[in-house]
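The complex appears here minus one protein chain, its other protein chains still in place.
For chain A:
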Amino acid sequence: MTRLTRRGLLRTGAAAGVLAASGLPLKAQMKRGGRLRAGLAGANTSDNWDARTHTDAFMQNASQGAVFDALTEVAADGTLVGELAESWEASPDAKTWTFNLRQGVTFHNGKAFGADDVIESLQMHVAEDSKSAAKPIVSAITEMKKLGEHQVQLVLAAGNADLPYLLSDYHLMMYPAGQIDEAISKGIGTGLYQVVSFDPGVRFVGKRVDSHYKGDAAGFFDEIEFIAINDPTARMNALLTGQVETINRVDVKTEALLNANPLVSIQEVTGNRHFTFPMLTNVAPFDDVNVRRALKHGINRQEMVDKILLGHGSIAYDTPIGPANQYYAADMEPIPYDPDKAAFYLKEAGMDQLNIDLSASSAAFAGAVDASQLYQSSAKPAGININVVQEPADGYWSNVWLKKPFSAAFWSGRATEDWMFSSAYEDGVPWNDSQWGTEDSERFQELLVTARAELDSDKRREMYTEMQMILRDDGGVIIPMFANWVQAVSNKLSVPGTVGNLWGMDNARMAERWAMA
């Protein structure tokens, strides 16, 4: 079972259903029962059950993690498995995809799940004026055909091998067709837990559905209660006084406190979230690749991880593809911190000295201003004088990011390479925060298009590795580090050995995968 190649899964997904049904061996030991109480940051008073609007952890855990399901699911080990889709198949050009849906699935109101639900739920995202974050994914689908009660065909404008992966996105939840308004106002999905009460920005309580298609392999709690605690200290208090069993986004400054308490433990995984310093490659002096290389060698990445993340992260070499991605080039040759080399590249660019402004604000990421000052002092020996400009946090994303030639920013990362690249590195896309385009690297843009439609996993690995190397050497974004997802768990819970690293709290699926000890 574990010998399955990603390619096999990717292409047909035939085994996906089997994989999901068999369950991971660890889950067999999980005990049913109890009430999970989780203190979660990332809640808002405007929260609701419309997955198109979800942006933060609380609703992600409540929606994808408990009440609703998507067609596919990223397992804890990073592989893709079927959720409401049992299997899928692509045409050789990766343009036409056929999904076989799971049978015998019902929504919490008793309605049976079928092809109509899939089509209507996907169409929600492309309705006129839709502000769904998943609009780009769904608008690439030109045709949705119902082949049978439990079979749908999706035709894409251009081939995309990642489609099954993209359909696991937490915005693409399945709603009952014809009752979507009601489902959104009450929270009616096919998930393991049905809504008992929901007070936006305050609290969500769910109850395990009696007979669920996931059977005994998932959903071990009888009841779950998510409490919105946006303040980090209050979250910590709630955990330490035993009022919740787990919390997300631990303030790493208080790590020692948690370590001193034998009843709780820290759980951390490195994901794709990364902190960046984008340069506009169409603005002097950053249009010169040698200047960019000088800056790449003038940053002390280890120091950033140690002092900004307090060790809770890992070094990145200017690519946004992280450990939670399939084709993460983990053994890529690193860029050392080397002021001499930086000075050398500066000379190549015909300069002795480089004076530049770096715009930063706490809005970019926690510690962005400190990180910029570290950068300032590490680049100084190379003759690079960085002037840190502290920008107001209000309106940072509208007034500074994408506008100032050199700034600080952050990305939560994406589940697939293509999604990440086509969000921020494809020529001309709106969030391309380094204005990285064909004139910078024709090869990169070419690979981006070719890899997208390639179904052969080995070839894709090759291409994505090359793209990561291009970004490392020439790219316009300095990415010094990937941040960890740091959460804390009480010893009253039993947590599987492998925990998802795409999102915090086991890919937001703690209610599904964890159990009482």
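Keep this in mind: a residue touches a chain if its C-beta (ideal position, glycine included) is under 8 Å from a C-beta of that chain, and two chains touch if they have at least 3 such contacts; residues count from 1.
The rule we apply is simple: contacts and distances are computed from a predicted model.
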Protein name as given in UniProt for the chain not displayed, "Fe-S-cluster-containing dehydrogenase component", "Peptide/nickel transport system permease protein", "Monosaccharide-transporting ATPase" or "Circularly permuted type 2 ATP-grasp protein": "Peptide/nickel transport system permease protein"
Touch criterion as defined above, residue of A:93, A:149, A:199 or A:456 at the omitted chain: A:199
Selected from A:153, A:237 or A:494 as touching the chain missing from the view: A:237
Residue touching the undisplayed chain, where the options are A:30, A:118, A:138 or A:228: A:228
Candidate in contact with the missing chain, chosen from A:76, A:184, A:264 or A:321: A:184
Residues belonging to chain A that touch the chain removed from view: 39, 44-46, 48, 50, 52-53, 127, 129-133, 181-182, 184-185, 197, 199, 201-203, 227-231, 233-234, 237-238, 240-244, 392, 394-395, 397-399, 401, 409-410, 430-431
